[in-house]
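A single protein chain has been omitted; all remaining protein chains appear in their positions.
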Amino acid sequence: MNNKTQDADASAMKTGKDYWLSLRDKADTPEYRALVEREFPEGTVELASSMNRRTFLTLMGASMALAGLTSCRRPEEEIVPYVSKPEEITLGNALQYATSMPLGTENYSLLVQAREGRPVKIMGNALDAHTGTASNVWANASILGLYDPDRSQMALANGAESSVQAFVGAWTPLFAKYAANSGAGLALLVQPFASPTLQRQLEAFRTAFPAAIVATWDAVSDANQFAGHGSAFGRPLRAVYDFTEADIVLALDADPFGTEYAAFENARGFAERRRVEKPDDSMNRLYVVEPSLTQTAALADHRLRLAAGRIPSFTASLLHAMAARGLAVPASLLAAAPADKSIDTAWIDAVAEDLLAHRGRGLVIAGRGQDAFMHALVAVINSLLGNNGSTVRYTAQPFANESDPASLSALTAAMNASKVETLIVLGGNPVFDAPADLDFRGALTNVGTTVHVGLHRDETALACGWHVPLRHYLEAWGDISSLHGQLGVIQPLIEPLYADGISDAEMLALLAGGTLQKGFDLVKATWQQLTPGLTDRAWRGILHDGLLPREIVFEAPAPSIDAVAAVLKPALFTAPALSADNMEVTFRLSPAVHDGRFANNGWLQEFPDPVTKLTWDNAALMSRSTANALGLNDGDLVRLNCAGRETPMPVWVMPGQAEFCVTVTLGYGRKNGGRVGTGAGFNAYRLRTSKALFHATQLTVGPAFSTVPMACVQDHHGLDLEKMAREGVQERLPQLYREATLEEYQKDPEFAKERVEMPVLRSMWKDHEYKEGHQWGMSIDLNACIGCGACTIACQSENNIPVVGKKMVLNGREMHWIRIDRYFSGEDDNPGVRIMPVGCQQCEMAPCEQVCPVAATSHDEEGLNVMTYNRCIGTRYCSNNCPYKVRRFNFYNYTKDMPETVQMAQNPEVTVRFRGVMEKCTYCTQRITIGKIAAKRDGRALKDGDITPACEQTCPTGAIVFGDINDPESRVAKEKQRDRDYALLGELNLRPRTTFLARLRNPNPKLEAK
Amino acid sequence: MKTHALIAAFEHPGALLDAAVRVREAGYTHYDCHSPFPIHGMDDAMGLKRSPVGFIAGGMAALGATIGFSLQTWVTTSAYPLVISGKPMFSWQAYIIITFALFVLFGAFGAVFGMFGLNRLPRLHHPIFHSELLAKASDDGFLISIEASDARFNEEETRAFLASIGGTHIELVRGE
Amino acid sequence: MAQIFPEWVNKVPGRIALSGGILVIFVIAGIWYYGSPEYTDVGYQPVQPVPYSHKLHAGDLGIDCRYCHTGVEVSAVAMVPPTQTCMNCHTLIKTDSPKLAPVRESWEKGTPVRWVRIHKVPDYAYFDHSAHLRVGVGCESCHGNIAAMEEVELAKPLSMGWCLDCHRNPDAHLRPLDEVTAMGWTPPANQAERAAAIKAQFNIKPPVTCSGCHR
Partner (left out) sequence: MSSVNTTTVKTATAVLEEAPLVQGGLTFNGITEKVSGIVEKPTPPLWWLLFGVALSGTLVLGGAIGWLFYEGTGIWGLNNPVGWGWAIVNFVFWVGIGHAGTLISAILFLLRQKWRTAINRFAEAMTIVAVICAGIFPAIHVGRIWIVYYMFPLPNQMSMWPNFRSPLLWDVFAVGTYFTVSFLFWYVGLVPDLATFRDRATSKIKKVVFGALALGWRWGNRQWKNYELAYLMLAGLATPLVLSVHSVVSTDFATSLVPGWHTTIFPPYFVAGAIFSGFGMVLTLAIIARRVFHLENLITLDHFEKMNKIILVTGSMVGYSYIMEFFMAWYSGNIYEVFAFINRGFGNYAWAYWIMFTCNVITPQLFWFRKIRRSIPIMFMLSIFVNIGMWFERFVITVTSLSRDFLPSSWDYYSPTIWDIMTFVGSFGLFFTLFLLFLRFLPLIAMSEIKGAMPEADPHHYGHAHDEVHQGGAA
């Protein structure tokens, strides 16, 4: 949508409903259906065409520069003002509203920027002490989810268009019936949540229908942990880690900085202990044991690859090694958990000694994929080491309704036994993601009345009799509770885009109470209960802040060793040997599309997996030697067979994968995933059973029967580098990515600058001096970067970066302005991982500028390397001459066929680029300009931190620092003073404004020597 | 129809060269030697001065170079100075190539159009084209034409003179 | 060989060269004049749905620009006023003027008045009203003397070159803040000194590089 016609947008908002009704009609055309049915939607390029106004004008603008060659006057354009203007809106100025995003039981406190009543950008809410302005990939991308044109827009009743009102009509007699029989025959399947209002409604439902079945299901959850902690503590508690206190961290098949819960806070705490500012600062040490390389392992000081099924053996061996070194481990425990001598004993001994040397300052974490007994055992180990209460505490999340896979099994059993007459699926997509052995789709056929309430007309919606559209969280009222007990209000920031729909709170209230109530009233009522005596003024304050800071006290109960020992059995610690005939499969949540719920989000589909760098696809990850043993290569399409269940999946060779261990990512292979999600990847849920939700053995891999082109943003084409090229990469890596061990750093704090023999950096001319005014610069701390990629998506959202589709990515044309480079070093089997965010480095002596024949890229007064899209003729010479290859070219008109709703997600402060134009990171020049104007308007001086680019703002660990390098007091100037500061390819004398702080590792000397 | 010129053919380039000397020595000034290719030594034989084309080309080349250099200097230092790659506004090294290109371009224009100008070309109609003999110069004819406008021109005498220096196929060309 | 061309043909090349030269000069001059925004844009005066007179309201009645264009000092866009603003007065004054019928209709039915845009910079150029108004650039500098216009027309070319002229040398356009909305303003004799003072006061360094306007 056009930034110059805010007035017009405003009126569109006002008459929003009619507008969207007509769009819905449009969306039902045969072309649209054909699109949805296509196997491989190739991104935007080939979608049905209609030139949008903005791009048309971009073109016109250029041709009008020919000025008057046409005799006609300019096209007439209308200004459509408000009839009566809403008080809070000042046209042209952004407004920020606080709200929260729920994801399972996770809570993201957000600040949403809105333009003329239309949310355009999501940021973290600085008032949330635990996350600050940070947010993650999913939160950032959820803005696109709001404008998803494939979101369900109207209720369906047996496939025919219907309405929420009609559903209310249909529910009323059922309500009466079940109210009378206590709910016998009624079942409710919900997704996990942590919400006072939803919890209250669910209680009301249970009270109204005591005989009804209530199940909670999410494909990936921490149920194992609850079960394990249930046996250790007698209660299903959740572990909360304090990384700031931990000197030694051991992650057992865990990804605490990646896809597991509380990842921001974990990463933040971890990074704090890595923010080494001077040589005598201390630093933590991270050990990782896992079957498949995770984002967490990329940060590890030591990593051991081990099949998921053997992690218990490792843990037992560790326990024995610690016992041998003086840890008082009860004999019952040692007997129940026998050691496994076949695992690298030197490694185990080193970890054992390290943990023992840091009692109370160590931390052992079991991943959510590990079985319940492992969580119990780990709780005991932490307790024995004295870490309990120091680095790890426990809590039950307030108002949380956690996922319980057993409840889904019970529900399906009841359905199959025809004990369920009416099933209501509130959110989620169980037909797609329920364990394959439950055959949820088949079970549905035994239920008389099935109701699905969801955002999309997905697999479950089509399998149910009723489908009721759910409101997106940005257009509904709700509330939320965090792990820390902080309460947040979810507020609608926009009138619902589609007239027909219902929020989850409203739905639950309807089910429990039989009448349709307003979401706002439900939430307000809950909060009046929560905070007795809530005044209007206080309520407005809460709505303004979006949250009510509250801290619950975490507990540190002692685990019952006897109870844990009773759970453990030696049989649990003997994993069968893996071979080509009996491989292990592990299931992983997608860092992009989650469990499949974000499959129709183009930004996320095109988001490169932080470790594999794959986009638009998942794959069967296996090690080089496993692939060789099976005679397979990248992109080979094979059939994975796990105990009789089969799914096709392309192979991707992944360094660091345990032998005969295949890892697959969930969430792909949607059949009714919308125009973007349908057909992307392959469905791994087909292999997943309720007994083995995270890892299973008995996997066999069939021969290749086809190939799939895999869109990897690095090593495009899955190009296997020749030996010569591999050596070349390894040779230059120490210069590009500078790192040292803590010890080396202490000996030589200036090591980063000495990694390259620098010539004298002198120019043959008098250099331009950037001394006046603000001079912008950036510093990226490689020691703090966890490679999560939130910056990539935040940037995409802020800067209107188009999604180009799989075909284009395959051709090396992805558009991300800031990418996360990932390199492997060392051995293929267990490589070191190097992660480095690279955007435009804003070189002072930018090589791109001098080669542009039309001066479309040049420097501004503040040292920015600016790119003027409307001047660009597209020679691509600048990109060729950029040593960082951060410039991106619009090979096609990528926004040509952007659906109107998606256009609403565009940031009006940034030009939408037309075909044939080069683009790149600008340090968010629009934010700089707006920040400067705002300061001038208010008559104040800009201060450090007033202006933050989207990447810095969203970075969970504060690895990115931006500011005025001309101000010696600014954070960035200080960062750049640090001894670890270095410029990527600094020897080229381009004087990049972005510099990096070299990474430090803290290896255990005992293991390093080996 | 008035008389334009007398035109005569000679056997070969050598004969033409000799004849040219004779014509000059006889005091004729409005005459020309026509040949299918330039004949070495003919300028001396006819007593012609060196062509000024070189000066025209040289002057134009200098003009081109000046325009090129000053345009670039003006644009980058005065019209719209932009910081490009941190280099000085006045980057004379970078201007050399375009300066040189315009030097050559203008020089070539000077040479070609200077030559056309000096030769009064294009001139599609010329009385000499009434001559039947002239076309031989396209092929293998070596001709001398003496124009009637010459002070010494006398149809009879000149005809006899041409014959005396070896001219054959003597033709009277009549203009309009 | 015979004469191929008649004698008059000899004059043709010269004439072609001459007329070609003249033609080229005319074409260049034509493009220069007719192609420039001074010609193509300045004077654009479309018919508006309501014959609103700025001369009457801003000139004769002396209503300040900011009464209606409320965004001008606080936002990038000056904002065309909502119907509500019109009705503030016109519920009392000229309540049945036929000229105001579209406004009343808008107010009653809640449908906006669809004005025709006159002042427009391209989509890729970002102009911020507040940034200019707050440092003393008068409305008139870009819009002309609106108070003298019965119906608004485009007074300035709004081209990039025109913007740059002022960004490079803003002195003639800087006023004390309380005079920014004044129309028909003539610079005082000591404008140079006053401009220097205003520049110092607001630290005015108008950007002349690309990022000043393009994002």
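First chain written, first letter: the chains are A, B and C, and each begins at residue 1.
Here, a residue touches a chain if its C-beta (ideal position, glycine included) is under 8 Å from a C-beta of that chain, and two chains touch if they have at least 3 such contacts.
Only a predicted model underlies this, so the values are computations on that prediction, with no experimental measurement involved.
Peer 1: Missing chain touches which shown chains?
Peer 2: A, B, C
Peer 1: Of C:P49, C:G110, C:G161 or C:G184, which residue touches the hidden chain?
Peer 2: Per the contact definition at the top, the residue touching the missing chain is C:G161.
Peer 1: Considering the complete complex, identify which of A:E203, A:D581, A:D715 or A:D938 is in touch with the unshown chain.
Peer 2: Of the listed residues, the one touching the omitted chain is A:D715.
Peer 1: Which positions on chain C touch the chain that was left off?
Peer 2: 1, 4-5, 32, 36-37, 157, 159-162, 164
Peer 1: List the chain B residues touching the unshown chain?
Peer 2: 12-18, 20-21, 24-25, 32-48, 50-51, 53-54, 57, 61, 71-72, 75-76, 79-80, 82, 84-85, 87, 91, 94-95, 97-98, 100-102, 104-105, 107-112, 114-116, 118-119, 121-126, 128-129, 134-135, 137-140, 143, 145
Peer 1: So that we can see where the missing chain sits, which residues of chain A does it touch?
Peer 2: 45, 62-63, 65, 67, 714-717, 719, 722, 724-725, 728-729, 731-733, 735-736, 808, 811-814, 819, 821-823, 838, 847, 849-855, 858, 871-877, 879-881, 883-885, 888-893, 914-918, 985, 988
The working rule: only the chains that are shown with their structure count from here on.
Peer 1: How many angstrom between the C-alpha centroids of chain B and chain A?
Peer 2: Computed value for the inter-centroid distance: 79 Å.
Peer 1: Using mean C-alpha positions as chain centres, tell me how far chain A is from chain C in Å, no decimals.
Peer 2: Roughly 47 Å separates the two chain centres.
Peer 1: Please set out, as single numbers or ranges, the residues of chain B touching at least two other chains.
Peer 2: Those would be 82-83.
Peer 1: Give the residues of chain A touching no fewer than two other chains, as numbers and ranges.
Peer 2: 858-860
Peer 1: Show which residues of chain A lie in contact with chain C when the two form their complex.
Peer 2: Contacts found on chain A: 2-4, 6-7, 11, 14, 54, 57-58, 61, 64, 66-69, 73-74, 76-85, 90-93, 773, 858-862, 864, 866-871, 909-912, 922, 925-926, 928-929, 933, 936-937.
Peer 1: Please name which positions on chain B make contact with chain A in the complex.
Peer 2: 82-88, 91, 94
Peer 1: For chain C, which residues count as touching chain B in their complex?
Peer 2: 1-10, 12-13, 164, 209
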